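Just one protein chain is left out here, and the rest sit where they should.
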Amino acid sequence: MRHILRRIAFYLFTAWAAITVNFFIPRAIPGDPVTTLIAKAQGQISTQQEASLRILFGLNGDNLFTQYLNYLHTLFIKRDLGPSFSFFPTPVTTVIRQSLPWTVGLIGFTTVLSFVLGTGIGVFIGWRRGGVWDALLPVTTFIASIPYFFFGLIVIDLATGPNSFFPSSGGFAPEVVPGWTSGFIISAIKHSVLPAFTILVSAVAGWILGMRNMMVTVASEDYITVAHAKGLSDRRVMLSYAARNALLPSISGFALSLGFIVGGTFLVEIVFSYPGIGLQLFAAVGSKDYPLMQGIFLIITLSVLAANFLADLVYLMLDPRTRKEG
Amino acid sequence: MTLPAADAATLTAAETGHAATGAPVVSKKGKRKRFRFLANAKSAVGLGIVTFFVILGIVGPWLAPQDPSELSADLIQAPSRQHLFGTTHLGQDIFSQVLVGARVVMFVGFTAGLVATVLSVLIGVTAGYLGGWVDDVLSALMNIFLVIPALLLIIIITATLPNAGDGLVALVIGFTSWAWGARVLRAQTLSLRRRDYVQAARATGETSWRIITFEVLPNLTAIIAASFVGTVIFAVLSEITLAFIGVAGSNGWNWGTILFWAQSQQALAQGAWWWFVPAGLAIALLGTGLSLLNFGIDEFISPRLRSAGHTKVKTVGGRKVRMRVGFTPVLGAPVAATTVPSTTTTKLKDSAP
Amino acid sequence: MKQPVLEIKNLNVDYGLGDNAVHAVREVHLTLHKGEVLGLAGESGSGKSTLAYGLTRLLPPPGIVAGGQVLYHAPSGDVVDVLRLSDSELRAFRWSEVSIVFQGAMNSLNPVHKVSTQLMDVIKAHEPGLSRDARLARARELLKLVGISADRLDSYPHQLSGGMRQRVMIGMALALEPQVVIMDEPTTALDVVMQRQILRQLVDLRERLGFSVIFITHDLSLLVEFSDRIAIMYGGRIVEEAEAHEIYRNPLHPYSEGLLRSFPALRGPKREVKGIAGSPPDLRSMPSGCSFHPRCPRAFEPCPDVLPILGPPDGYTLDTRTVACHLHPATIAVGAKEPVG
Partner (left out) sequence: MTVSATPAASTDDVVLQAVKLTKHFPVRRSASQLFGKSRAIHAVDSVDIVLRRGRVTALVGESGSGKSTVAKLLSQLERRTSGDIRLHGESVSVHGGRPFRQYVRKVQMIFQDPFASLNPTHTVRYHLTRSLRIHGNAGKSGADLQRALDALLTRVNLTPPERYIDKFPHELSGGQRQRVAIARALGADPEALLADEPVSMLDVSIRLGILTLLRDLKERLSLAILYITHDIASARYFADDTLVMYAGQMVEGGDSESVTQNPAHPYTRLLIEAAPDPDRIEAAEASGLAGDRAAGEPPSLIDPPPGCRFNPRCPYVMDICRVETPQHFVVGDSAGHWAACWLFDASIPKQPETHAPAVQA
């Protein structure tokens, strides 16, 4: 319990830090983006929207502390991240709400799958240390070193084309209407295969290497020798004794690397023009849509924190030593 | 992207390494070899690749046959004698772009790596050595920087900064990516601090700064090197990503910029594979080199990861058997010499179910 | 009466291959009899632990059994060479015939599984027919055997004290009622009081269950008290083997004598103790001849050149006492009947 409470406190603190960073970043922008925007919007902007923009950018003339309180108020009470510049006057929250499911579906799924797959292969290679598979490690290293987006480009080049089954971009075919129809779901899956494959191959290599090293390290622990001495089957020793222990550092590694992973996988969306948050971010960066960029940063950070917390809980379940206090 | 998962292994191995004295330590001979890890094939290859790119970073722009931005009439040409890597939609020479880009990539990567390493040593060693509330505060800071998606933060910051140059980008990357190294160093310092030799140095009357610089730091060299290499990998990828999505580097050439133009000009749809393949391969190769170097250092830090040299052994039956934990191979003593006849295959009492 | 259960013949164990090989155990002949406690004493690097792991083939890489035989006499009368068992035969053999209690119980138990799981694991592997309830009952029984209350079954290793963990390991070692239990410094990490409690328990259990023990330690004084026979190792070889009280009263090898003189006496007159000059040898560069000669106070002319053979000195037979020292030349070499492989 105590451990969980400590972690919760930490995540709350980190969330606060991220929100605060988000508050300060736009204050570094010189000039008055709101005025520019109002001019650009040519009178379509409402007074309320202008006020929320001014709070977001701290241009309402109050001192920094009042600005900060207003910012928190807008964020938590009104759940408002301001209107997006590029999709004006659509609120940022709406833009994000539209693209988030795509990202969660693609990246969430592939990240977990690559972890499971990579760890599984790593267990096997680490256990059969010195076998044929070890010779493939440099290849794995090479694959792990290819940037996600470059691998995505190669995949598009090789697997798509006029006659290919796989579409090269988008989240679904233009002719289908989004909704819970079989046509849409099939189209969405078809469009997800290549991006998912790209992320999977690029990410899996890293997990294989990490888990393999952990297996090798754990294999020289005394309790592994004892397990062999007990005459247990090879499978049992490998899974219940070696892998079970080697998994623990991998899980904390997984939690901590989520932040790194998210950054890399976003680029795959860009390459495949997949309608997720990564593509939105790309567009926002291109059109200097600061409210959208900030919103995305905030949402993603909070999601990563939540995923981290989940990983913490899994770790807690797997390692009896952290449950000491019961 | 290289995940720092391998470092997790290093971390735990370094923490427990001291207790690993199950079998007698065999490697005791000779002088202390500080650069023994170079004997490792992985690190040798890795170092070779990295050295190649460092040299390329230095001499690349001088070797470039053309100004990388210079336009010409050869639009989207496949590789030829004149344009080794072909040309862009504006007739720019891609070979020159890759050569010139190398310097920026190496500059940003190493600067960011240096900044991050200095920060991680300062913060990690301080937290680990001082302990107490200083450690609590610094650890919280490390963990915050670890869980916040670094690349995203870098993108947001660089996009917000007006005309971010290469130096600024390197600084931003450096200031956001020190946390992993700091965490590993903190853990290792924590365990070093409890080592008897640090206690003994204190008991001899050494001052704190001397203990940190002469007793603790020399024993952290390998880990610092590993964290430097790790950050360089991250910095190179981050920088290229920034250029690829058009946030930074638009006023100069790096490999990400090349890919940015290739992507935005639909190089793929035009079949211009030469536009993005060289730059991408260069990134992957540099990443591989750095990763290999890091594996070498990992194996140096944690001897358990070292391969045992010959792992195949010829056994009694003349079969080749792999050395592995739990089943020590038996070398081929002449079977005929045994005095126990035909009992070797006798079933044991409990082996039948 | 004296029936052998385990015969080690001409066992050689190396670390590494070819020219880089370190010979950690050389030409060891040793016989363990039924119901006996055989003590194996020696300093670090003497090869005593390597011998134990080598004969059970549990030595981690780069360890290699370079040759020899380990003959196990099953209760049925069959004799098997442990070194020639296939992997699956070896798995079936392990723990049900020979079990091991490792140095440092701290790391012998899997930190992520409950004590009950680890006890039942071994029963399940060897007696797959047994029901879960029966296995649990057996696990409970085993804990009781070593004096731990059954409610500890649900504990994780980190929740037990060092002494309790070592008892759990001893209980586990007896789970399948093996013929032989090898104990590698089982009490080194424990306090003297705990050590004695555990050893007394072990002696009781042996009387009740009748297994044989190979007890490895650097603490010769402990062995003299607890074992029937003692073999003393130096530089990978056995230098002396005899009944415990004979070694204690009349050590023949200067090394045995030196070891015994290294322990200050707690009781009786304060006698002079002096230890042994010099350091234990480096296995990589072993001295020629008798490897003890550079430290030996009584070394003489043949010692640096000629390797003394292990055999019975004058007045003893192969069964009663053997020593490898030029001061007490052997009449016949141990294992001489076997052609050397």
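Couple of notes before you dig in:
Note that the chains take the letters A, B and C in the order they are written out, and that residue 1 is the start of every chain.
Following the convention adopted for this analysis, a residue touches a chain if its C-beta (ideal position, glycine included) is under 8 Å from a C-beta of that chain, and two chains touch if they have at least 3 such contacts.
Keep in mind the model is a prediction, meaning the values are calculated, not measured.
When the full complex is taken into account, the listed residue touching the unshown chain is C:Q195, out of C:Q195, C:S212 or C:T322. Only one of C:G47, C:G104, C:G163 or C:G335 touches the absent chain when the whole complex is considered: C:G163.
Not every partner is drawn; the one left out touches subunit C at residues 43-44, 161, 163, 191-197, 200, 218-222, 224-225, 244-245, 248, 258-260, 262-268, 270, 273-280.
Residues of subunit B that touch the chain left out of view are 18, 28, 31-32, 195-197, 199-206, 208, 214-215, 218-219.
As a convention for this text, only the chains that are shown with their structure count from here on.
Summarising the inter-chain contacts, the pair of chains with the most C-beta pairs in contact is A-B. Distance between chain centres (mean CA atoms), subunit B to subunit C: 45 Å.
With each centre defined as the average position of its C-alpha atoms, the distance from subunit A to subunit B rounds to 22 Å. Inter-chain centre distance (subunit A to subunit C, centres taken as mean C-alpha positions): 55 Å. Multi-chain contact residues of subunit A, defined as those touching 2 or more other chains: 220, 222, 225, 227-229.
Looking at subunit B, residues 22, 308, 311, 323-327 sit in touch with two or more other chains. Those residues of subunit C whose C-beta lies close enough to touch subunit A in the complex are 53, 56, 58, 60, 90-96, 99-100, 102, 104, 107-114, 121-122, 125-126, 156, 158-159, 172.
Remark: subunit A residues 10-11, 13-14, 17-18, 21, 25-26, 28-30, 129-131, 134, 138, 141-142, 144-150, 153-154, 156-157, 168, 202-203, 206-207, 209-211, 213-214, 216-217, 219-220, 222, 224-225, 227-229, 237, 249-250, 252-264, 266-267, 270-271, 281-282, 285-286, 288, 290, 293-294, 296-297, 300-301, 304-305, 308 touch subunit B in the complex. Contacts from subunit C toward subunit B in the complex involve residues 15-18, 20, 22, 24, 44-45, 49-50, 53-54, 57-69, 71, 74-76, 78-81, 83-85, 87, 89-90, 92-93, 96-97, 107, 126, 128-129, 176, 282-284, 337-339, 341.
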